[in-house]
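Take a look at the structure set out below.
With one protein chain removed, the remaining protein chains of the complex are shown where they sit.
Up next, chain A:
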Amino acid sequence: MPQQAVPVADRHGAVCVIGAGGTGLAAIKNLRQYGFDVDCYERETGVGGAWNWRHQHSPVYSSTHLISSRPLTQFPDFPMPDDWPDYPHHSQLLAYFERYADHFALREHVWFGTEVVSLKPVSDEPGTAWDVTVRGARGGAPKTLRYAAVVACNGHNWVPRAPMFDGLDEFRGNVLHASAYKDPAQLRGKKVLVVGGGNTGCDIAVEAAQQAARCWHSTRRGYWYAPKFAFGRPADQVDAGVRGLPLWLRQRAQQRVLTRTVGDLTRLGLPKPDHKILETHPIVNSLLPYYVGHGEITPVPDVKRFEYDRVVFTDGRTAEPDVVILATGYTPRFEFVAPELIGADEEGRPHLRWQLMSRSHPTLAVAGLLQPDSGLFPLAHWQTVLFAAWLRALHTTPDPAIAWWERQRSADGRRYVDTKLKDSPRHWFEVSYRTYLKTLQKALVELDGVRT
């Protein structure tokens, strides 16, 4: 079809939001609060994104609980009920998002069952509009609409990353990615190998320890397993109170608390951490060391290769699991946008101002693409507030707003972490929440000055 034949419905000042998960809902609410019309496209039939277990791409399993406590997870302007547990269950988080959507009447702005196929900037000006092509998630004719700006809140935990292992094809056992793990009944009475030392891998290893006949847990390195509670309170709240202290002191204090309480993990057969605490994304699991100490989990190193009926590890040990669960993470994907618009490198990782705004076309933002050492949603909230404030400044006082952006665009791509992280693919979008929020606050205060 020739290009001119495709009609573009101009939505004028409206903003397009991609995805109605927690971050997308915050984007709708905050953009509305800043006076914008919003159309949100959600390919599933409900809100909550990854946290909605009914959704096809949801990674949650039946026992998923938050690993950051309520005050560090909730939206800053819409608290969770204070009689909920410190670490709510995933179904409570979904109920929270549904209540948020109803409270602020957000659903009327969401087109469910509709996915975004492509985004194209109308020009290369900083204030460019966008042509957004959408189509029904179950097919149907695509249509194109023009928006003043786009916020992609498409999430980053729905495309499984499964590393290739030698001999995986010949292995006779059942191999599944953690995204396909839903219920401990899948493990009952089986011999289970869990690959991956992230929070999901540790959760599943613990469930295997409780349900399976045997459990091996393969990790690349030793980790610091942070407990969920310390000094009678959620551990992240204790940490939040001392965030002002120098990093080395926090590291020393936390390592000491762990070695004095949980003790030396190498005594249980776990590898010694090859890094100081806080140098990887925190693993929060009180039960993993507990079950290792009960002999219910056998810690093993990296997988070397799979054979017909067994798995060989790098130290020469072997295991004969019936089920292998690859808790090896997820890959963010942005198929609907040309890589250069989000500064994506060869591996497809976007490089954005504040890990938020496109450097070349700042009316495009990717929100929620963060891996914080707290809950994600307070950060996603302030990201979308900053983007909404920028858009409003751009519409009310374009010249000073664009001058402000030009100063921002040239700022270097610093990372918002307090410490040098163990380099590992999973850490590329890691942020320390306090450092990151401080940066957003600074940008918001500057923008406020631009407006008046």
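Some points to look at:
Just so we're on the same page, a residue touches a chain if its C-beta (ideal position, glycine included) is under 8 Å from a C-beta of that chain, and two chains touch if they have at least 3 such contacts; residues count from 1.
We adopt the following convention: contacts and distances are computed from a predicted model.
Name of the non-displayed chain as stated in its UniProt record, restricted to "Methanol dehydrogenase regulatory protein", "ABC transporter ATP-binding protein", "Imidazole glycerol phosphate synthase subunit HisH" or "AB hydrolase-1 domain-containing protein": "AB hydrolase-1 domain-containing protein". Only one residue from A:Gly189, A:Gly241 or A:Gly295 touches the chain missing from this view: A:Gly241.
Set against the missing chain, the residues A:Ala9, A:Ala105 or A:Ala403 yield one that touches it, A:Ala105.
Annotation: of A:Asp77, A:Glu125 or A:Asp166, A:Asp77 touches the absent chain (contact as defined above). Although one chain is not displayed, chain A still touches it through residues 33, 70-72, 76-79, 81-83, 102-105, 236-238, 240-241, 243-244, 382, 434, 437-438, 440-441, 444-445, 448.
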